[in-house]
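Here it is: the structure, laid out below.
Apart from one protein chain that is not included, each protein chain of the complex appears where it belongs.
Chain naming follows the written order as A, B and C, and within any one chain the residues start at number 1.
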Amino acid sequence: MQGLKDRLKRWSGSRLFWPLVGLVLVLFFNLIFVEGFFSIEMKDGHLYGRIIDIVKNAGCYMLLAIGMTLVVATGGIDISVGSMCAISGAVMAALVGGELSGIPHHSYGIAIAAALAVSVVLGLWNGFLVAKLEIQPVVATLILMVAGRGIAQLVTQGQIITVYYKPYAYLGSFTPGLILPTSIFIVAIVLTMALVAVKKTSLGLFIQSAGINRTATRYSGINVKKLIYMVYGFCGLCAGVAGLVISSMVKAADGNNAGLGYEMDAILAVALGGNSMNGGRFSIMGSIIGALIIQSITTTMYALGVSPQVLPVVKAVVVISICLIQSDDFRRVLADLFKKDGRSQHEQVAVKL
Amino acid sequence: AKPQPAATQTEPTQSTAAENTAPAEKKIVLGFAQVGAESEWRTANTKSIQEEAAKAGIELKFVDGQQKQEVQIKAIRSFIAQKVDVIAFSPKVETGWDTVLQEAKAAGIPVILTDRAVDTKDESLYVTFIGSDFVEEGRRAANWLGENAARLGLKENINIFELQGTVGSAPAIDRKTGFEEVMKKYPGWKIVKSQTGNFTRAEGKQVMESWLKSDKDNIDVLYAHNDDMALGAIQAIEEAGLVPGKDIIIISIDAVKGAFEAMIAGKLNCSVECSPLLGAQLMQIAKDVLAGKPVEKRIVTNEGVFPAETAAKELPNRQY
Amino acid sequence: MSETSPILTMTGICKTFPGVRALSNVDFKLRAGEIHALMGENGAGKSTLIKVLTGVDKLDAGEILLDSRSILAKSPQHAQELGISTVYQEVNLCANLTVAENIFIGREPVRAGKIDWKEINKRAKKVLERLDIEIDVTQTLDTYSVAVQQMVAIARALDISSKVLILDEPTSSLDAHEVKKLFEVMRKLQSEGLGIIFVTHFLDQVYEISDRITVLRNGELVGEYETALLPKVQLVSKMIGKVLDDLSSFNKDKKTTEDARRETPYVSAKGVGHLGSINPFDLDIHKGEVLGLVGLLGSGRTETARVIFGIDKADCGEMHVQGNKTVIASAGDAMKHSMAFCPENRKTEGIISELSVRENIILALQAKRGVRKYIKRKEQEKIADDYIRLLNIKTSGKEQLIRNLSGGNQQKVILARWLVTQPDLLILDEPTRGIDVGTKAEIQKLIVRLADEGMAVMFISSELDELLRCCDRLAVIRDRNKIAELTGGELNEEVVMHTIAGGENNAGA
Partner (left out) sequence: MNKLQLSSKYLSLIVTIFLFFLLFALGSLKFTGFFSLQNFLNLFIDNAYLIIMAIGTTFILIAGGIDISVGAVLSLTCMLSAYLLEMKHLNPFLVMALMLLMGAAFGLIQGALIHFFKMQPFIVTLAGMFFARGMTAVISIDTIDITDKTYELIANYRIPVFGGAFISISVVIAVIALLIAAYIAHFTKFGRTAYAIGGNEQSAVLMGLSVGRTKIGIYMLGGICSTLSGIVFSFYMRSGFTLHGLGMEMESIASAVIGGTLLTGGVGSVFGTLFGVLIQGTIQTLVMFQGTLSSWWTKIAVAILLCLFIVMQSLLTARRIRKKSQVLKSDISHT
């Protein structure tokens, strides 16, 4: 009993604990109310099931959340990621071309490289506005948010370019030979990159430091501006990759609708992951969990056939509940309510679980 | 009981506007407030208007409403300030136009509605409305299904899954209404699930994925409020190992190029046309109105229904 | 005086933070019309005692009586309503508001339903004048230095009419003149029957102003004493729990100017200045010497250091490092030339509050090494442990967040951050601010030792005797100009004071 208590205490001290509890709760709910939620089968050489859908569709949220986490950690915000997704998808689709025969105009590799290059440049542009001109991040990125959709539509000439080139669909669904959705592998690559950068180099320390106290960080000899360039550039890259996945999912580039409103979901993922919106300490894994929570909620809603009208209301209630669980103060109030039974706070937590 | 001091104040403008239009050689200025560029359909609509205006020698003031009604209202105000000859617009929603249309009326500028109607008691606020009938489109989709059900191997009891458009938007409401109206004739039909896909491919695909998990063997027909959602759903169906167009009959609305390509591939069974090409009609009517000719209050665009069989033949004619 | 009944009695106060027993069973008594010094080492629990009294932290156990009525302040606001007015240790004001507003916010005079701004500005000016501060009170607070901000905080507390006034290290960045003014006001309030709790690490000030002393050690009460009956040496030994080797005997054997002239200076500033903060000056700093900067508040000492370290880019003149002309445009540049700068405002320029002690300590070293050469966790821990021991930093562990440390210990961490980089030139701006007597002596010794080992040190301090004890040479700054350099025999209080005052006005004396 004592050992269990200790372990529980150590776990609950971890930053990932409460986001995970949130995710588990959502999945647990599904286990009870959604028939066959966890069933997975093999189909056409890959896994197939609701859980797989969640992971697959959460891919782009995860990608966006990785970049956004770092931006938020520096005390910034990037509301242009949705638009950047659209641009990157548009660039890729435009280069591959919408030939019915499925023959690409340019090689697929070139198209991807070009799309990502454009995304990085756009990210650096945001960095330039924030770091160099010291414009507040919301307005700085608002510019690209507005312009981005225009640019994407300019690239596609307002059309939805449908791509018939077969491999185009791989990124957003399955690659032949792999049993898991391709997006998992892409997320794994980007995530590893990000984790290596923040854990194996001092970037993580510097980013946190800059997010908490920019002046003191500058005084310590850290080039905060360069850091901001880097972070926004990386966020652009993440958005670019996400854009490729989004575009590949529907085998088309839609300048207007691709990634529409995704910036909010990305930010929500970061916040649900237990990260402070004021910058400083961050956890990329937390954001990944946040992204999974968001996608799980959506999938659940569809699975339950929640009527489209009340869908947002339910979403609001779920989001608030998950955040309430994460709030120390709320748990304390709850614990105080229960304390009358003479039980300790930790047992309370256990009971609630 | 309608005190409108504005009407009297802007009287002088009215006369100048009238004078402006009098000399025939002067180029007609048409202010057009578009909804936005939210879909391929809309882009085609814009293109048609722009091209036809150029052809007809009409100077077009084009404003993109960025999918916001308030922007469109502002645009109409700016047209009034610029003293254009005719105002045309494609209302984002049906209501809430009275105030600004009254201003236009007071300024003596005729208004033509395209694509969507406005809901007003005062019919004198606009001259005419050119556009498709969304309810009729819904009816056509259902009728096509009724006529072809047997041929497609469907029984009397049909389970229909509906992919709705954006909640609350006019096409979504009307296309649902029209479809359901016809459904009354077929007691065996049942809409099993109805979820919104927001008119986009991505969401259409996601919703379909979810349905395929729960009702895989249960889905006879998919009715999508636009082609994009249907195209998204088709991908989900293929990924689930079913054959779209065979295992699941798919009907959608709009008839954009992508839909034809899908129909040729046999993945989509039918698309009901909703034509965006009203540019030529609009220019003609604008001229007629300014010339003082009488025009009808409601002009319905000519639209067809395209089953998969006709797709290959029709595709080369598609402009959008 | 001791016969008057206590207005404030705290008994059996306990407070535990995760991993730290900050207060255990502490009693404290304050009488009306008394100035009561609260003494103890860094981390002894002084600030915590004040925080539980004023409702910032919730106390675990104990009782507080104010005017023999049991009270429990729920929040600082509540404490204020109960008649306790407090200046907390760090400057806790709003930098975005004007000076006047900082003094009056929460109790603004209202006329005809509107805040009477004219009145506020007028009264703020008056309150500050009482402390001899003449500044434009309509400017935002962040335009002024820490010292001025500290005075503003004091002015705010003084102006709130109350029964008990608490001052937690109000004098840590003030110089003699300001302190004198503050004491005048404190005496006046004392005579009006106010009870004042005064926290400081300056023993002289304690003996000058206080009637009684309560000493805390490691969160426990050592005792309450009448100031007059407790000799300094005993006070110190009560605070640190052992006898401190005599401070006054310690003195650097000064390098002569001739010694220094022979070698090229490590850093040499020629006509360097920054528009609006410091007028062009020449300054040489040699290896192995401690150069002090003296001047009045706001004279431009900090600004001089900032220009040299590249935080403010010099807009005229040239910088030479080891005889080579270079441009120093950022802190990073300066660090490439092996410089270090420990800034004066630890709250805004020093600590990264949400990071651990370990991370705070290695930050500058890591910046110096670059992004890719990430210091291994093991090495980080070793460095942190070493410096925690070296500077006697009191913390529950190296993973403790720095914001949970006591003020003095935070200061030590910042000092450690720069010592870790092993610089050739170490610039220290008020490094001993808020540090207790024992450690202060240790730090001074450390500075002198580092200089002896060949480091160049630039030392800025508002405490003249500290400077006189440690420095080989003093540069005198007045009104944003460097006006003199003093060495050798000139290094005594009289000459320095006279030079600062410049003979024309005796403001500094």
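Everything that follows uses one rule, which is that a contact is a pair of C-beta atoms (placed from the backbone, for glycine too) under 8 Å apart; a residue touches a chain by one contact, two chains touch by 3 or more.
These figures come from a predicted structure and were not determined experimentally.
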Partner chains on view for the chain not depicted: A, B, C
Touch criterion as defined above, residue of A:Pro104, A:Gly286 or A:Pro308 at the omitted chain: A:Pro308
Residue in contact with the excluded chain [from A:Ile79, A:Ala131 or A:Leu205]: A:Ile79
Selected residue (touches chain absent from view) among B:Leu152, B:Val167, B:Ile299 or B:Leu315: B:Val167
Touch criterion as defined above, residue of C:Leu23, C:Leu93, C:Ala124 or C:Leu405 at the omitted chain: C:Leu93
Missing-chain contacts mapped onto subunit A: 75, 79, 129, 133-140, 142-147, 149-154, 158, 255, 264, 267-268, 271-272, 276-277, 308-317, 319-320, 323-324, 327-330, 333
Contact footprint on subunit B, counting only the chain that is left out: 1-6, 9-10, 12, 31, 34, 36-37, 42-43, 46, 50, 60-64, 66-71, 73-75, 77-78, 81-83, 93-96, 98-99, 102, 119, 121, 166-170, 173
Positions on subunit C where the hidden chain makes contact: 56, 75-77, 79-81, 86, 88, 92-97, 101, 105-106, 108, 110, 113-115, 136, 138-140, 143, 156, 275-277, 479-480
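One rule holds in what follows: only the chains that are shown with their structure count from here on.
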Distance-to-centre winner among chains (Cα means, whole assembly as reference): A
Distance between chain centroids, defined by C-alpha means - subunit B, subunit C (Å): 71
Interchain centroid distance [CA atoms averaged], subunit A/subunit C, Å: 44
Shared interface positions of subunit B, touching two or more other chains: none
Residues within subunit C bordering two or more other chains: none
In the complex with subunit B, residue positions of subunit A that touch it: 34-36, 43-44, 48-50, 53, 57, 100, 153, 157-160, 162, 164, 169, 173-174, 246, 249-252, 254-258, 260, 298-299, 302-303, 305, 308-309, 311
Sites on subunit B touched by subunit A in the complex: 36-40, 43, 46-47, 164, 167, 193-196, 198-202, 205-207, 209-211, 213-214, 228, 231-232, 235, 239-241, 256, 258, 261
Complex contact set, residues of subunit C against subunit A: 311, 330-332, 334-335, 341, 343, 348-355, 359, 363-364, 366-375, 417
